[in-house]
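Missing here: one protein chain of the complex. Every other protein chain is in place.
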Amino acid sequence: MKGKAFLKIFLTAFLLFFAAAVPAFAAVGCDLNDPDRDVVRLFPDSTGYKTSYAAIDKRGGEPLLRRVEQRLRDRFHGIYETIDVPYTIYEIYNGKRKVGYIHGVNQKGQFGGIQVFVALDMEGRIKSFYIQKMTSQWAKKLRDPKFGRQFTGLALKDFEAYDPATGKASGKVAEIRNPAPEAEIDFRAALRALKKNLILIDEFVFSAERGKP
Amino acid sequence: MMTTESGVSLEARGLTRVYRRGSEDIRALDGVSLQIRRGEFVSFMGPSGSGKTTLVNLLGCLDNPTSGELELAGRSIFGGGRILSERELTRIRREVFGYIFQNFYLIPTLTVRENVALPLAFYRKPGVDGEVERLLGLLGMEHRLDHLPGQISGGEMQRVAIARALVNRPEILLADEPTGNLDTKRSEEIGEVLQELNKSAGLTIVMVSHNPNLARLGGRLIEMRDGRAYES
Partner (left out) sequence: MISGFQIAYKNLLRKKSRTLLTLVGIMLSSWVLVSLLGFNRGYESALNRDIDNMGYQLMVMAKGCPYEAATMMLQGGTGLRYIEQSMVDSIVIRPEVDKVTPILMQAFFDPDKGDGGGIAGYFGVDLTTFPTMKPFFRFRQGGWFHDEQATEAVMGFEAAELEQREVGDMILVPEKNVQLKVVGILERTGTQDDGTIFVPLKTLQRISGIDKITTIGIKVKKDADSAKLEAALYQLPDVQVVSFTQVKQTIMKLVATARVMVLSIAIIALLIAMVGVVNTILMSVLERLQEIGILKTMGAMPGDIFRLVWTETLILCFSGGVAGIGLAFVFARLSDILVRRVLPYAPGGELVAIDLKLALLTLAVIVVVGLLSGIYPAWKAGRVRPLESIRGE
């Protein structure tokens, strides 16, 4: 009894002080749970990757936020979608050659947070679409690869006309099928997250490469 | 006043000092006897190893003799085989003697005034207030009170040393080669100072010197050879 009790107390003590790990950022970002495994899965021909973080307040401040909201056709909501949220950008390499990007955003879903990742090629076209986390009875359907495959080949320009507030879409985006009609809210949230994701990576990465201010 | 009716300050009888060096015994001083009266200016001359410094050290209570007796104004200091401790010697020294040496030994971080006042930090005879300024004035150093030893000449340093030696109104001034580090002119000046102190203040001076001119200033010359004293 004595030995076991001590062990339990020790474990509590240990966990008490180390389990409550404190994040270093004021707002929480969106990382891949296991980048080593996930990068390879999303980019089969990759040999390595580099991780960097970008936040709207550091990359352009209020003006950038306005521009993003304008392109998104929706405002940033709530206490978690703030100007200082750090977004994780993974630069994917094959040898010394950059072959694409992976980028993730947090999105508020109906019952919990949705973490949406896209893998893009160097022209900004979607290679893969991946929902790392979602809380919903129908999450399985939206996390099914069949759903994600609908986005392959699409790019930001396809989403320009998409309106997250109403869900009205045109062109290729309108053809995207919702496999879980009961989870309409989450389906639309995923699309909003995707559009936001594409806009952000365009602002953070592609426009810089294009030489735009 | 440390004098008897006859005015004798110091009386030495059969002072002997033997040093042990390795397996040898060296008789630095061999049974010297003499008397020094109050107000006398006595000089000791002699070659190296003659024992002059040894004798003066014993007379000045800087050391214990191997045998022999010493009296200061009738009070027995050394004798009867008694060896005095450092504390006891110090007590006697500070009552009776002032010392100056070839190397002036001023404290470089203290001013002239502070150097002269230094002995008073350890022992203060009653009635010596103001002695610091008075002595420095007497020795012509009143314009250098706040200088550091590094800022004054050799001759001036020795004057300061003399002032320091006299601040507690000693009976006897012991001077061990006081002009050893000075040039001719300065040596003469110091010689004059000592003479003046002896004549006007009645200060008893016991001096060791290589310099014959200086030695003759006192009026009493004792030569030392092989541990013995010869008076001319």
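Order as written gives the chain letters A and B; numbering starts at 1 within each chain.
Convention: a residue touches a chain if its C-beta (ideal position, glycine included) is under 8 Å from a C-beta of that chain, and two chains touch if they have at least 3 such contacts.
A quick note: this is a predicted structure, and the numbers were derived from the prediction, not measured.
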| item | value |
| --- | --- |
| Of A:T88, A:S136, A:N178 or A:N197, the one touching the omitted chain in the full complex | A:S136 |
| Identified contact with the non-displayed chain, of B:V18, B:L34 or B:L110 | B:L110 |
| Contact set of chain A toward the excluded chain (per top definition) | 5-6, 8-13, 15-17, 19-20, 22-26, 28, 33-34, 78-81, 106-113, 132-137, 139-140, 143 |
| Hidden partner chain, residues of chain B it touches | 57, 62-63, 86-87, 90, 93-94, 97, 99, 101, 103, 105, 107-110, 114, 117-123, 164, 168 |
